[in-house]
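Note that one protein chain of the assembly has been removed; the remaining protein chains are unaltered in position.
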């Protein structure tokens, strides 16, 4: 890339310049706005801008996709642009959509967050595209509004459960727990052996939610209509015994002293390192953590396995699943750019696209596109997830079944896990939080 | 007052304490910025075993296609232009506000105060910028920064203007000066100390601002330096050495300005803030 320097405006020699001089400066600026400073697309081809969250994993994946797509489509170049992740990123996306300033294609969440960006107004439907048929049925509802489909899956499905260190398990002769009691028994044995049983990392507050969110398969098994009733202001976390279990589990492990000493200040990356190196045995996490973990500690590909959060009933043991993010085309992308953007989506949702993604990032679970294979050298934890999918013991997480998700859950679970608040009080507070969100969404019955 | 000799004991303690409290954190930044990745991740306060300033510097500058260089250019242009505008617009407004008491004075004062207290609204501001056709342009962001910082500047200038005798205005007018000549030739040059204060304080504010660029100047090619920090923090999640190198780099412009204006800062405060 060239580094143009003509954008530097003549610096006023004296701080207090006359108005005339000033106007000149401002006009000069308007003429070479920073847009002209960026690397410009080369040649006559189309350049699509592609907005992704700025996490290292997302950027690497996006750049790999861009490269491989351009190799297959030399007339189209893709320029990756980043935004903050998390809540700040949600606002950037919404603000840019609401003001008509979105990039040509963008990566965003599926499920309840997707519903909140007014897809029918802001996004180009892709319902009739050929590739849609190849996308897994579990994914489509999470990127659909009304009768239309709007997105293609980027990345692979994720499980929410427990990453565990297999070496620790082998040394102590433990087996993968299928009930909560077995899990606690394992913890006791691990603590006895002087290893930290459960890793929590509250420097990154979002990591605290897994005990609650990852338990949803068990909630759904006990109360099959929970999601619907929850959306209709019926079922509550504090009053539904099955749903309350998630909060109680968190309180139990904390009270038993099973957490790492530095849980309050440890970060997500500390957690990955601890479980990979065996300093801790269990790390409740989403499986998209596998890729950064293997990058940091290559042996983890072999040493770390995965199991779903166990519930009370062995028979209904199964996995809570998160669908991957989607790539969407905003309605502001028009003409030949829109054509090019749709071609990009088709590429993403194709076996070549999956192969490209596997190069850019270690998959976190199965791809949701037909004929996409996991690479043969996928880490152990990924094959562990695959086995849940193979046996069909999988439920989508609550956020894909209901538009309601309280924004303060991560602070609440930090409080419960830190012993600042009890499980019941946490669940009650979360119900209030949920009520607020439902009211703000203007849902009926709240 | 009889001249007292410096108290060496007190001086020693003061220098030691100030060094520990105010200098060591920057030394920490410097050390960490010069370490290798593994060593920096330990977050220890120790000199690097191996100084890697050049490598780290290169890594930070080259990251994401020389984003930092573009960001520096953008930030400098943004800061210089918006602070210049602030000085001119605010001093003019303050001049009339301080000199001409009328029914307008009260409401204008109220508006100026509200500018200090009310937090700005993001989305409606974007609508206005779009209406004017200057959203996503540096000019748009410059005007936004001016609008958001205007109140503070007006207050400073108004206070300082109270110390400039009206007699000067009168004699200038008797000499035949119109309002423009009176203000730009006679009054504005006298405002030099407070102007320096405004320039220092507002440049720092604008240069260090990261919320407004995030919303009003989106787009990778439009990054400003604070946003690179934001990017580096998650892009190099464990690469503390590069993160701190970035912090170090974006601290240099304020440092340069500080060295440049060091003497005048206190002078400006003295005349502007206190003598009134």
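So that you can tell them apart, the chains are marked A and B in the order they are listed, and the count of residues begins at 1 in each.
The working rule: a contact is a pair of C-beta atoms (placed from the backbone, for glycine too) under 8 Å apart; a residue touches a chain by one contact, two chains touch by 3 or more.
As a convention for this text, contacts and distances are computed from a predicted model.
Q: Considering the UniProt annotation of the chain absent from this complex, which name among "Acetyl-CoA C-acetyltransferase", "Cytochrome c1", "Membrane-bound aldehyde dehydrogenase [pyrroloquinoline-quinone]" or "Sugar ABC transporter permease" applies?
A: "Sugar ABC transporter permease"
Q: Which of B:81, B:138 or B:182 touches the chain that is not shown?
A: Answering carefully, the residue with contact to the hidden chain is B:182.
Q: Where the complex has a chain not shown, which of B:34, B:156, B:196 or B:242 is the residue touching it?
A: With B:34, B:156, B:196 or B:242 as choices, the missing chain is touched by B:156.
Q: At which residues does chain B meet the chain that is not included here?
A: Residues 1-8, 10-12, 14-15, 18-19, 21-23, 25-26, 28-29, 32, 42-45, 85, 88-90, 92-93, 95-101, 104, 108, 111, 114-121, 123-125, 127-129, 132, 143-144, 146-148, 150-152, 154-156, 158-160, 162, 166, 169-170, 173, 177-179, 182-183, 200-201, 204-205, 207-208, 210-211, 226, 229-230, 233, 240, 243-244, 247, 250-251, 254-255, 257-258, 262, 265-266, 269-270, 272-276 of chain B touch the chain absent from view.
Q: When the complex is taken as a whole, what residues of chain A touch the one chain not shown?
A: So the residues of chain A touching the unseen chain are 86-88, 90-91, 94-95, 97-98, 116-118, 121-122, 202-203, 205, 262, 264-265, 407-408, 411-412, 414-415, 418, 420-421, 429, 432-433, 436-437, 439-440, 442.
In this text, only the chains that are shown with their structure count from here on.
Q: Which residues of chain B touch chain A in their complex?
A: 65-66, 69-70, 73-74, 76-77, 80-81, 84-85, 87-88, 122-123, 126-127, 130, 134-139, 142, 184, 188-189, 191-192, 195-196, 199, 214-215, 217-222, 230-231, 234-238
Q: Which of the residues in chain A end up touching chain B in this complex?
A: 1, 3, 5, 7-9, 11-12, 15-19, 22, 25-26, 29-30, 33-35, 37-39, 49, 54-56, 59, 79-85, 88, 92, 95-96, 98-101, 269, 292, 296
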